[in-house]
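The complex appears here without one of its protein chains, the remainder shown in place.
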């Protein structure tokens, strides 16, 4: 790394590490606006340092890195530019979207804080995430989530047609379909993200990890509150389908390919189609750690008696 | 709503309503061409009224609404414009596609009637569908289906290379992959639609509802008739996989995430991987209503004995 | 077909054929560079003949066929052009991508040989594939795979940021997400392809067929070798999820919608969620043919005792 | 030329020919609609034959020739496509312009007749014009003139804002600025065309030839009828400036670089800044031939006594 | 005009008016920021009213009018959007240019005041200018001038490479070539504008009118101060060429096609190639009015003894 660049404190290693550990030192809890600003500033500085390093080592990519990151004075501007150019179409111009994103990001500092938390989630939880800039530039789940936050903001301001148009662009471009009314927390990792569908009245807590092809769907019977409520720290494996106004308790784990239509208690694991609790519904196995952060999809295998090949 | 606008008879309410009811008064059966034209005219008038209202309340979206809806004299022209601009690429120009869509829509009035039926299906069945224009502009399932109908028309005219090129664009842009030879009925709702795959010899009846990630696939063993036949009024839940030349009887319901390789009798429900009939194969539970229209994915839960968490 | 055009030896019939047979005469094994070159030359000549025929019969498509195929002097140039124009964005220009693809294809003849093997795989195994040009132009799985091979080459040359940018474009445009570090063999068919996710340390052998929505995923617990290893000739059905550093033996078959977290022995079939071996784990049924080539998804039905509706 | 192609009667030679002669046999006078249709049909057939020949000999251009000419069923469609794609911008989409051009061309057959007359004018008068298709594809003067005719039509229908928007696009793209209210005859050659400016109340007769940088301007004093009236068969040399409501008599010739603010009698030649009549104003030299058709810019040199170097 | 819209005081008539009069009531002199703001506000309100009227009467143009004018909250935003989309290219993105224009307009209120003065200049002096919005949308001279002001601002901030890149885009798109170092006053009308070239050390005063093809060029001998200085209220006719560090006195008039290499005294008229003063250099005719505002190009004809045909 070129001398003199800003370094993120305790830069995350890119080498392998012991199984199951958090790969990134947990930051202290963030309480005040000042701390959030400092955090965001450090992440942005790190992103620029990464992009500068990559631009130097790869001239073919330098133009892209300058236009998307290095020419911008803030994370918000970079994101607004990147999303505007990703989501534009011949009938929804990039200048219009850029303006919309920039104004919304500027008007609500929470959106930046959430973006920073999401960047850190990807960096910490996904071994394939080699840098913050990698996530910012390339993770469709991250980008779809930031665009959703703007669409959600518009929805709450009763600018629904615009929110839905944005929703549609995200669904076309990223194949990620999050209804603008859905409430999504912070520190979310949408890993791979293709095919994620989240319905209108769904709620997703903080520090949740959701793999691709996950559905938080309705049951079709009613127009009211009809989508899942996902607690903090939940991990939902690839292809899982959760339907109806059910509650997935905090720290629960939903196995890949599971179909869930009933509440799942906190810190338990549900697997299979139809889903069953590992350990049985009477005395389900409880785990301690937060699966949304550890991303442990498979440690329950040994506990799952009839899973065998 | 601004005074003087055309109103669709009994405009659908956007507020919540009692569970399980149809949300939209059933129109009388449509028999003659004249009635179809009147119906299409009313829907188009309603779409324009909605777009006008939205353009007034949201100037940032007005340009989009005028270019896609309000500048056009008919639903066919609006659709041809919208699809042409959505599906174009640097090597398949929007002008070429617009021309192709417009000519095909104009030459076959059934395509318009089918589009109107699909619009109504989305409006009636999907609680998240707030207006006809919302569906016309933003529903990738709706748009992919209309583009498919044009591709299918080309296929039947032996213009196969063009049909396949269109198919490919739809698969790239919407992540919806319907082979141009597949036969699709009217009043279809592709809800969310991402990841839907429908093979060459599949047949889908009328008033069917298909959620995202549904596969109507072949078995790979032969090049002949090898894909599912879906009866009228069927509901297929998210992520269901139906393989081979099997018959899903009219009004049947396929649970989310099910894997079906054998015929399913009419008005029964198949769930699970591998799929089983709710109530058992000997005496399966039969339901009365049309699930393709009621969109009830989960009422069978209580009937499904070993589904429990 | 116009007189005088080059013909591919024993052109594949497009009519129906007996169930289960290979639809295309097996070519003799390819040993030397010369043979590979001859093979590639024949396929390219066939592609041009097909495109010429289609351009003549369908003027609306002629411009597309000339720009993507007929104006090029080699398969590599055609592919570089087509991928450059498919994957470009407003911040990653088609000229840059074209240059990158062309230089990489030219510098490594193996990439062309692999592309030819993939074209033949689609032509032989997929009954819906009517011609080589159909695959070259329209199959997102084929195109994503060729782009992946270039990204993988860049990855092995330590040009990682560029490899990841390409990876991201493929994921956006085709909804196919193959990590550039993943090792993919030759003669691969990604059928339909939407939603395929293949992780960083996955390895896929030769002559493998993978349907859409298939995940070769990690377990999230570690940053090291954590993804599946797929043997030669494996067939993985739609929506199957294989997680962790498990080994799918050569010639094995994974049923659609299966969730696999444990090794699967060679030439056996695993189905269900959680997956079980057909015939039982003690004495699983073994098949002879190569399912990756026969594409037989469902012949195990009768063997699978508790699958019934 | 490939055997069996349609040939235009008496195809124009492309080799040199005696000075001053018409290079193309004069067609018989056109009287009836039928004759006009036949003439247009022959020109369109010739254009397609030329384009087919060029597409065969130059694969790199074939895509362009198919998209602009060979894929279209009529000259009007080809022109509408070509102009729509040339004049579009990010805020005035090609589909909108294509529709506008196609509808206008279709509604008024005179526009096609005028286009054919202009094509023939370029082919006959400009030695550098090697074919009809060369003019149709590449002559900005020809294209600007056809777009003007559509803008003028809109102007006469009181669709002035649209006419002015089209005017602006033509001025941006071709650097040809013809006010939509200006009346332009048929058989016009705008040679090179860059920098031509023609004001609101100008009138240009039939069979006029106008070189680049020519201004038919107002005098700025009034908003009424304030621009030149150009008679039939006039030739205006490069860079000539004609200002005010003056009359240039039929068959007159205006020398390159002249500045004309007073009427010029028929069949006389005005040259210089300020312009004077060759031969003197009392007894000006009169010529017989039609300079707008012979394109003779310089035969008056010997007659112009004080022109000498 | 729809009731209740803001009206500009004494809206300019669009019908013809007596020769030579100013067509628009002279506004009182503008002294304070407040007055400037009020003036700008009135013009912007008038532009929006015009655009709204045109959007209603011409649906095909409504999308364009909304995107360029009606969706924006200020003249600066509208201009930044319009220029960004007009001047962008595949390597200089619209979002970048929009941002640059918007930031520059916002940081220097003089730019808005100058734009308003230019809009009024076009509206008052050009009989073909039917509305403020017509000028804002369609006048390449107006747009090139506003872009130049931004480039000039960048130049004075020593951001020269960016200023020159902008200069280059304006020259490509509008064929108007104003060096970013040139100083241009307010209330400028570049009528038609194609081909205008203004060199690095040129200075143009206030209320100047410059027709197309006008050159304010250098003499090539030196790199220092080498371009013309144009006084207030000067009128320069089409195709006039003024070379070297010469002074065109205030209120002077330069005839169309003139070539001027020596100072021209105030309120005199120079015509011809080489240019001479009307009335002779000893006692040139002096006019009273301001030709830059009256746009009288030709009233000097009777005074110019040897101009005759």
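Think of it as A, B, C, D and E in the order they're written, each chain with its own count starting at 1.
Quick note on the criterion: contacts are C-beta pairs under 8 Å (C-beta built on N, C-alpha and C of every residue); 3 or more make two chains touch, one makes a residue touch a chain.
Keep in mind that what you see is a predicted model, and the values were worked out from it rather than measured.
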Quiz item: Where does the absent chain touch, in terms of which shown chains it meets?
Solution: A, B, C, D, E
Quiz prompt | Which of E:46, E:138, E:241 or E:294 contacts the chain that the document leaves out | solution = E:241
Quiz item: Which of D:114, D:166, D:211 or D:290 touches the chain that is not shown?
Solution: D:211
Quiz item: Which chain A residues would touch the chain omitted from the figure, given the whole complex?
Solution: 55, 59-60, 62-64, 66-67, 70-71
Quiz prompt | Those residues of chain D which, in the complete complex, touch the missing chain | solution = 15-20, 23, 54, 57-58, 60-61, 63-65, 67-68, 82, 85-86, 88, 94, 125, 127-128, 130, 134, 137-140, 173-175, 192, 194-195, 211-213, 235, 237-239, 255-258, 271-273, 294-299, 301, 304, 306-309
Practice problem: State which residues belonging to chain E touch the missing partner chain. | Solution: 89-92, 96, 100, 159-162, 164-165, 167-168, 171-172, 175, 177, 179, 194-195, 197, 199-200, 213, 215, 217-224, 226, 239, 241, 243-244, 257-264, 270, 273-277, 281
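Quick note on the criterion: only the chains that are shown with their structure count from here on.
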Quiz item: Across the interfaces C-D and A-B, which one involves more C-beta pairs in contact?
Solution: A-B
Self-check item: chain B and chain D, separation of their C-alpha mean positions in angstrom
Solution: 51
Quiz item: Approximately how many whole Å separate the CA-defined centres of chain B and chain E?
Solution: 54
Quiz item: Residue numbers in chain A touching 2 or more other chains?
Solution: 67, 85, 90-91, 93-94, 96, 175, 194-195, 213, 239, 257, 273
Quiz item: Viewed as a graph of touching chains, is the assembly arranged as a line, ring, star, complete set, or other?
Solution: complete
